[in-house]
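Can you read through this structure? Questions will come right after.
Complex shown without one protein chain; remaining protein chains in place.
Should a chain be cited, it is by its letter among A and B, assigned in written order, with residues numbered from 1 in that chain.
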Amino acid sequence: MNRIASRRGLMLGAVLAGVSFLSVAAASAGDVTVWVWDPNFNGAAMKEAASRYAAINPEANIIVDDTASQDDIRAKLQTQLLAGSTDGLPDIVLIQDDVAQKYLQSFPGAFEPLSDTIDMSAFAEYKVAAATLDGKSYSLPFDSGVTGLFYRADYFEEAGFTAEDLNNITWDRLIEIGTEVKAKTGHLLLDLDLADSGLIRMMMQQSGAWYFNEDGSLNIVDNAPLKKALETYAKFYQADLVKPVSGWAEYTGAFTSGEVASVPVGVWITGTIKANADQSGLWAVAPIPRLDIEGSVNASNQGGSSWYVLASSDNKEEAVDFLKTVWGSDVDFYQKILVDQGAVGSLLAAREGEAYKATDEFFGGAPVWQDFSTWLSQIPSVDYGIFTAEVDSAVQAQLPTIIDGGDLDAALQAIHDQAQQQMQ
Amino acid sequence: MTDTSLPAAANATSAAKIRSGAPANPLALIRRALVYLLLSIAAFVSVFPFFWMIVGATNKSADIIRGKNGFGTELFNNAATFFTQVDALRVFWNSAFIAVVGTALTLVISSLAGYGFEMFRSRVRERLFALLLLLLSIPFAALMVPLFVMFSQAKLVNTYTAVILPTVASIFIIFYFRQATKAFPSELRDAAKIDGLKEWQIFFFVYMPVMRSTYAAATIIIFMANWNNYLWPLIVLQTAENKTITLIVSALTSAYTPDYGMTLFATVLATLPTLIIFFLLQRRFVEGMLGAVK
Partner (left out) sequence: MAQARLDRREQLTGWAFIAPALILLGLFMIYPIIWSLWMSFQVGKGMNLSFGGLANIERLTKDPVFLRALGNTFTFFIIQVPIMIVLALLFAVALNDSTLRFRGLFRTAIFLPCVTSLIAYSTIFKSMFATDGIINQGLMALHIIGSPIAWFSDPFWAKVVIILAITWRWTGYNMIFYLAALQNVDRSIYEAARIDGVPAWARFTHITIPMLKPVILFTTVISTIGTLQLFDEVYNFTAGTGGPSDSTLTLSLYIYNLTFKFMPSFGYSATVSWVIVVLVGILSFLQFLVARDRRRP
């Protein structure tokens, strides 16, 4: 019996050895692997950067992996950092600014500080601040999430509104305008997803606030901008201007199909909107409306991400040199990715380039990039803290009650209680 | 417990003989019509989403967003976009390799255990079995971090081995085979013993062929699970050239500018292999399940 058992063991061993043998070997030394999450946006920009670096440095081999979604990348990164295992990690990874501090603070030493070798003053200040911990900055800032109100000029025009009518207005005024647009054209103002609180964060940041105090403690119950943001959010629903959607596909579908009249969002949406070439000339961009409170400005941020070098990388020097050479100084490169991908970079010098001064026929011949650059410089800098995901989920839990006209103070208290509990 | 090795058809034929007279009275006719109606609705609801997926794959993204409800002419364009964006051969090879090797290993190892638990009962093994059933309920997300640590220490991250190994001993499949083994006629085993066959020979040369319909059913279930496996391959496979079709299609759906027509074409493609396996094996499927539940 034992003999048989061991023979089977041998067989099994042989099979397993075969399986291992067939597996593909990891990337060879000298290659720099980069994780990105959208083949047409940050993936394409990174590939362009890689080819520019290859032109200068033919030895280099930058491998861009665009086969995972952002959620997937977060899950992979977090598992491996938690497991304390680094051999599955890439050399460079793209991380969205508002979750960066979570990784920096809960996994000290996992990322390479870049401020020693790269001059951070060349980049937009609020982008650098998002990746700074204890005086060191850990990222090479990539795209800005500077926001704008993208709208269908044809619908607004039909209702009698010009670009000037939308210039530097408040959200409340937008609701009034939207009501008329709906009455005259039948188009709802915008689409919202109750499982995504991006608009509320956008409203908070334009008012210089976030979910936290300076010491990292929760700032919810007495957070006037947050309260005003929730109130405004509810007004959209109460004025019956919202098409309810769920998930990214339906969200983008509502405005790319021409169903809703506008979308307040980060500039990275440009590519998605321009993908519908038949709508060229019908779109325009206005400054993001502000909250009707003291200190709120017509500029904000949504999303936006930056490149981080893993400290465990075997090719750290090469990775840092690559970022420094292309992403840190090639102004022409930034013109190229602006035109091709609609990616608004954070390198200040790039703003002086040709492409940034050009007008765009798709947006009615307006100098949209110049506008975005102007707004970019006005974005209030806020500290995203490390618990944004937790508080977001607490905010989302209250949204259905809030849009039904529920008591805001009670909702804020509930958000506080849940978030407090989650922040243990 | 009744012997289930008899083909179900035998029962069906005798029943058909008895009931050969068609239902005559109006009440029975109405009842019959209701049964057809119920089943037709159920069949329609079951099949409709598949039909819808194929319709979507023939339309272009913008039309799908605008809610177009009919066949389009974009099938080849969607296919072209998919094949230029995705290294389809590579990705299908990865999925097929993982699913086929994983299924084969699971069939052998889990059926051995199912057979062992049922044929050689002892108090210790019964307790162990009960414990395993309880462990079936642990959510996988809870095991992922320690599993990852193990595979990373074994230098197996980003290999097929790491994807396949944790799925090979499946408690559910062991349970399934154990239940099926109850229907294995003990006379066959006794006869084989008298002929001088050893236990492992009985298993491989008598049990396996006799239980082939159970294996067919298990093949469908395991293949499906392997093909659709998402969470663990996502974490453990790192480079693009190792990823499975399930991972790739999932990433396609979350691009900034999703191309629905192409994505739906990809989902049709990703569903085909499991459908083919199902149609190849389905004749034996009902018989296979038959053993499991006794």
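The rule we apply is simple: contacts are C-beta pairs under 8 Å (C-beta built on N, C-alpha and C of every residue); 3 or more make two chains touch, one makes a residue touch a chain.
Since the model is a prediction, treat every value here as computed from it, not as a measurement.
Within the whole complex, the absent chain has one touching residue among B:85, B:239 or B:253, and that is B:253.
Contact with the undisplayed chain is limited, among B:75, B:88, B:109 or B:210, to B:109. Contacts to the hidden chain, counted on subunit A, fall at residues 1-2, 4-5, 8-9, 12, 71, 74-75, 78-79, 81-82, 84, 102, 105-107, 193-196, 243-250, 253, 259, 386-387, 389-390, 393, 396-401, 417-418, 421-424.
Subunit B meets the missing chain through residues 1-2, 4, 8, 11-16, 18-19, 22, 31, 35, 38-39, 42-43, 45-47, 49-50, 52-53, 56, 64, 67, 69, 109-110, 112-113, 115-117, 119-122, 125, 128, 132-139, 141-147, 150, 165-166, 168-169, 171-172, 174, 179, 182, 186, 199, 203, 220, 224, 227-228, 230, 246, 249-250, 253, 260, 263-264, 267-268, 270-271, 274-275, 277-278, 282, 285-287, 289-290, 292-294.
Keep this in mind: only the chains that are shown with their structure count from here on.
With each centre defined as the average position of its C-alpha atoms, the distance from subunit A to subunit B rounds to 38 Å.
Of all the residues in subunit B, the ones that touch subunit A in their complex are 62, 65-66, 85, 97, 101, 105, 109, 144-145, 148-149, 152-153, 155-161, 164-165, 198-200, 234-236, 238-243, 247-248, 250-251, 253-258, 260.
Across the complex, subunit A meets subunit B through its residues 1, 4, 8, 12, 15-16, 19-20, 22-24, 26-27, 33, 37-41, 65-72, 75-76, 79-80, 82-85, 87-90, 248-249, 252-253, 256-257, 268-269, 271-272, 275-276.
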